[in-house]
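All protein chains but one are shown at their positions in the complex.
Order as written gives the chain letters A and B; numbering starts at 1 within each chain.
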Amino acid sequence: MENLIETKNLTKVFPLGGIIRRKSVTAVENFSLEIPNDRQVIITLAGESGSGKTTIASLLLGFVKPTSGEILYRGKNMWKLKGENWRRYRREVQAVFQDPYESLNPFYQVDSVLMEPLKKFKLARSDAEAIKLASEALQSVGLNPDEVFDKYPHQLSGGQRQRVMLARVFAIRPKILIADEPVSMIDVSLRADILKIIQTLEKEHEMSCIYITHDLSNAFCISNEMIILYLGSVTEQGDFDTIIKDPKHPYVKMLINSIPIPNPKSRWQGRVRLQDIEIARLERIVGCKFCNRCKEAMPICSQKMPPLLELEKGRKVACYLYA
Amino acid sequence: MDAPLLEAQDLKIYYRTQGPPVRAVDGVSFAVEEKEILGLAGESGCGKSTLAAGLLKLVSPPSYIAGGKVLFRGNDLYSMSDEELRMIRWKHIAFSPQSSMNALNPVVKIFNQIEDTIEAHEGKKQKKHLENHISNLLKSVALSTHISKGYACELSGGMKQRVIISMGMALGPELIVADEPTSSLDVIVQRGVLELLVDLKDKQGTSVLLVSHDIAILAEVVDRLAIIYAGKIMEIQDVYDIFEEPLHPYTQGLIASVPTFERKEIPRSITGLPPDLKNPPSGCRFHPRCSKARDICKETEPEFEETELGRFVACHLYS
Partner (left out) sequence: MKDKQTIWVRDLARRRLRGLRVVVENKKILIGLCMTLGFYIVAQIGSRISPYDPKRMGDAPLNLPPSQEHPLGTDPLGRDILTQLLHGSINSIHIGFMAGGVAFLVAMLLAVTAGYYGGIIDSVVSIITEVFITIPSLAILILIAAIFGRISVPLMSLILATFGWAFPCKILRAQTLSLKERGFVRLAKLSGASGIEIVVKAIIPNMLPFLGAWFAFATSGAMMAEAGLELIGLGPQTIVSLGLMLNWAINYTAFTRGIVNWWLPPCVVLVWMFLGLFVVSIGLDEVGNPRLKVK
């Protein structure tokens, strides 16, 4: 059985202008990912700013075209889908974004956010049915349709807006949800509810999720697999728990060690060196992108990009220390 | 026992509305000692940002000081003239407000912005002297000097935040009040900025009041932790003690609601929502959400008391 979504060596380069010397930034390089068709997974796509995770979301959603590599949806190239196949892709791959306010059209009341897709994807045969499905969806996320249906976006709180976006997902029942920082702009006390909704969608509604975030603690609660990106390339991927307990890649080690833990008994040891972080991003680096910050760098690291190799079942690392 | 560096006594800061005022800070008392990092934790809307700005009397309408005092080395800041207060601000107490990265002027060179700050308080300086000073400042926040010749738009979020901190340190203050200094920063940069604050305390003896909703980062760097809820301080303890044995039910709920790698489950957040500060609940403000609430909690507000040395809590369970 083919994978639901599969990307092979996905690369995206953005030109940066300049007429004589065309500069460019490689946002994503050689990214490969598989979402199976026969079971549900929540994969965390983790990385700091500049890691390319948002670009991957845009690529998977069809907002930008890859520079090279391909994205296969149910075995077919996503950009060559037509007719019913394309409509199916559009319906089955949905998203929730970081800023729920941005995602809502200020001109319309929020019911349109639910009614639009129900009509367009022919999930409801009449207005009445659409309203019924929409109110059920709103109730599934803990919102009272009475209170929300005819409000304008600016009349709702941040937490409510994000729930409306998830209600929309409930109504559409996609196969894959791309959640791009779904809780980072939500109050801490309301984040658990949003995470629960995503978990419910996975367990009870056959939906896989690509959870994109820089905050691993929240993702850990609901996700079992993780891919960590650094400046567009995959550094390590595999089982979430295992990587947290025993990270292999030097960048991942530094990242995991820098996650704040609410326990003063296990405070950060040593210091991170900040000076070079920002400079690294600006330079065009040959070889491993982390080599100029890596304490264990070897000569080969700055010459050639390390390949992503499988250490053990399901665990891959891109580092010459393990080649 | 030394006098505290900064002390708030029964501080009240309200917001005027058409109806009853919003009691954002409603009788807050605490102290920041010399050479310590005090953390102030609370959910959004609990009054912590109002409190942070209010300590330096940075209140503008519709907010106003409704009562209380703020003592800096024993001197009441609120009864000072504007000029005296201006001398204290920046030179003795520096303030880094929320999203202060956006406080950098986009069309002025970094060097000139730091220069302006210094000269506004200490008068014109010699060029050479100034260049040295600024160079050292930037070095102390791990930024190279050539940064100062550029503009804010060329810097990343983490770099901007460090420039703000260096501006705060420019006149060698004894206290920095930092409101959410790392809120939009990457994980590793966040650690770097927080470690910077720790270094300032260790090497230059600067105290820091670190305000944040994220108790995980507070656990990493503070010496003592204060918990604020609905405009009132609920608990203050040494940071090790408070995580070992949180006294107030709100603190317990807060700690339990933080996701960690110890438990593979969605943490339980405290039921309910923070109260409307125009009309806060009677008695203890937390009682509607408290699993251990008793009748007395609905009627009488608990006193903020020191139960043991250094352990302060406002809860009927301990009075």
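Before moving on, here are some points about what is shown:
Here is the rule we go by: a contact is a pair of C-beta atoms (placed from the backbone, for glycine too) under 8 Å apart; a residue touches a chain by one contact, two chains touch by 3 or more.
Not measured: the values here are computed from a predicted model.
Although it is not drawn here, the omitted chain touches the following shown chains in the complete assembly: A.
The chain not shown here is touched by just one of A:V25, A:V41, A:L72 or A:I131, and that residue is A:I131. Although one chain is not drawn, the whole complex shows that of A:V25, A:V41, A:L61 or A:L321 it is A:L61 that touches it.
Which of A:T7, A:T26, A:T55 or A:Q94 touches the hidden chain is settled by the complete complex: it is A:Q94.
Within the set A:F121, A:W268 or A:Y322, the residue that contacts the chain not displayed is A:F121. Interface residues of chain A with the unshown chain, by the touch rule above, are 61-63, 87, 90-91, 94-95, 97, 99, 102-109, 111, 113, 115-117, 120-121, 127-128, 131-132, 135, 145-146, 149-150, 152, 154-155.
Convention: only the chains that are shown with their structure count from here on.
Chain A and chain B have Cα centroids lying 33 Å from one another.
Note for the complex: chain A touches chain B at residues 48-49, 187-193, 195-196, 199, 214-218, 220-222, 241, 244, 254-255, 258-265, 267-268, 271-275, 277-278, 281. Across the complex, chain A is touched by residues 43-44, 142-144, 155-159, 162, 186-193, 195-196, 213-217, 219-221, 239-240, 243, 255, 257-261, 264-270, 273-274 of chain B.
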